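Take a look at the following structure, please.
With one protein chain removed, the remaining protein chains of the complex are shown where they sit.
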Amino acid sequence: MQGLAASSRIALVVFLLSMAAAADGRKRVVSSSSDEPCTKMTLYLHDILYNGVNNSQNATAAPATRPTALGTTYFSNNTFFGMLVVFNDLVTEGKELPSGNEKPAALAQGFYFYDKKETYAAWFCFSLVFNSAAHKGTLNVMGADPMDEDTRDFTVVGGTGDFFMARGIVTIHTDLVQGSFYFRLQMDIKLYECYV
Amino acid sequence: MQGLAASSRIALVVFLLSMAAAADGRKRVVSSSSDEPCTKMTLYLHDILYNGVNNSQNATAAPATRPTALGTTYFSNNTFFGMLVVFNDLVTEGKELPSGNEKPAALAQGFYFYDKKETYAAWFCFSLVFNSAAHKGTLNVMGADPMDEDTRDFTVVGGTGDFFMARGIVTIHTDLVQGSFYFRLQMDIKLYECYV
Partner (left out) sequence: MQGLAASSRIALVVFLLSMAAAADGRKRVVSSSSDEPCTKMTLYLHDILYNGVNNSQNATAAPATRPTALGTTYFSNNTFFGMLVVFNDLVTEGKELPSGNEKPAALAQGFYFYDKKETYAAWFCFSLVFNSAAHKGTLNVMGADPMDEDTRDFTVVGGTGDFFMARGIVTIHTDLVQGSFYFRLQMDIKLYECYV
C-alpha cells in the first residue's frame, strides 16, 4: 500500500472507518476535515429569565442561587459573578419563538453561571433534547462562554438516540439581547463523529 | 483490497481498530454495533435525600441551594424547579443497600437539579467512582432526565483507570421511589469505546 497516492490512502481510510461501527444498522463516520462535518445544523436558543416580578409563566430560566455576599457586591456592577441559572429553554429552527401550537425544534435543559468579576463571562452545560418528527435524542454540550468574543465554541461531548455517540462543536453567537431578561443564541452545530 | 466482500472488510477494520491503541498493554476497541457494547454492566444508584430533620447520618444527598423566590413558588406544586442537589450516593450490583460491612460497588458523586415548572424533569452530571477488587477508576456521566419517560439515556463522556478513555451510554430507569427522600435508579451501562 505504500505505493498509493496520499489522496487514495485518505479515501481508503475514510471508507474503512465509515464501515467500522454500526448502530441499529447505521454506520460510524469520522469526518476527514473540520470543514466537512458529518452533520450540521443551525438552531436558536431562547433564554427567558425570570424577572422576579411578573413573568413566571413565560420564564424558562431562573437563578437557582440566592446572591452571596460577594455576588451582591458584583451584582452592583452587573457582571453577576457567581449567579447560577437553571434553564429549560425553547430551541427553534428560525429566529422567532414558536407561535400558537407550534412545537419547538428542541429544548435546551441545563445551567449557566457567570464567572468573571470585571466583565461578562459565563459557563454553560446543557442537553439539547429533541423529540420531534425530525429528530429524537439528545446532544450534551459544555464550554466556556467569554461573552466579549463574537463567536465562542462549546464542545458536544456526546449524544443519544438519533445522535448516538456523537461528538463535535457548537459555535454560538449572541444573536439578540433584550434588557436583562431575554437573550437569543445562534448555535451552529457541527458533528465530526456521527452514526448515519 | 477492493476485491474483499463487505463482511471481510468490516472484520478487517474492526481487527485493525482493535490494535490501534493500547493502554498499559490494553487494546482499544470500538464497537461495531450498538447491540454489541464492548463493556456492559447493570448497577443501582440509591439517592437518600436529607429531609431537613432527622436523617443527616444516612443521607447521601442534600440540596446545595436555598430556594429562590421562583423556586419557592414551584416547590408548592412539588416540581422543585431550580433545586440543585449535591450527592455522594451508594451504587450497588443488586437492588439492596449494602448491609453491615458490605462495600458498595461504586460511589456516584455529582449533582442534579430540577429544571421544569410544569412537571418533573431533572438534569444529572456525576462520576461513578469504583474502588473495589473488581474495578478501580471512574466513569463520567451527564444528561437530561425527562422523568416522565420510562427509560432515559445519559452519555458516558469519558473514564479513567480501568475505564481509561471510555465512551458510551447509561440507560436509566427509576426503579423505586419512596416518599420524597429516596429513589433508586437502575443504570444499564454500555460502553462502545473501551480499552480491554
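Every chain is named by a letter (A and B) in the order it is written, and numbering of its residues begins at 1.
Note that a residue touches a chain if its C-beta (ideal position, glycine included) is under 8 Å from a C-beta of that chain, and two chains touch if they have at least 3 such contacts.
Quick caveat, the model's predicted, so the values are computed rather than measured.
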item	value
Residue, one of B:38, B:105, B:125 or B:170, that touches the chain absent here	B:125
Absent-chain contact - pick from A:45, A:62 or A:83	A:83
Missing-chain contacts mapped onto subunit B	12, 16-17, 19-24, 26, 28, 50, 52, 56, 59, 62-66, 84, 86-88, 109-111, 125-127, 129, 137-138, 140, 142, 157-161, 164-165, 195
For subunit A, the residues touching the chain missing from this view	1, 6, 9-10, 12-14, 16-17, 30-35, 65-66, 68-71, 73, 81-84, 113-117, 121, 123, 125, 142-144, 146, 153-157, 167-169, 192
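Note that only the chains that are shown with their structure count from here on.
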item	value
For subunit A paired with subunit B, centre-to-centre distance based on mean C-alpha positions, whole Å	21
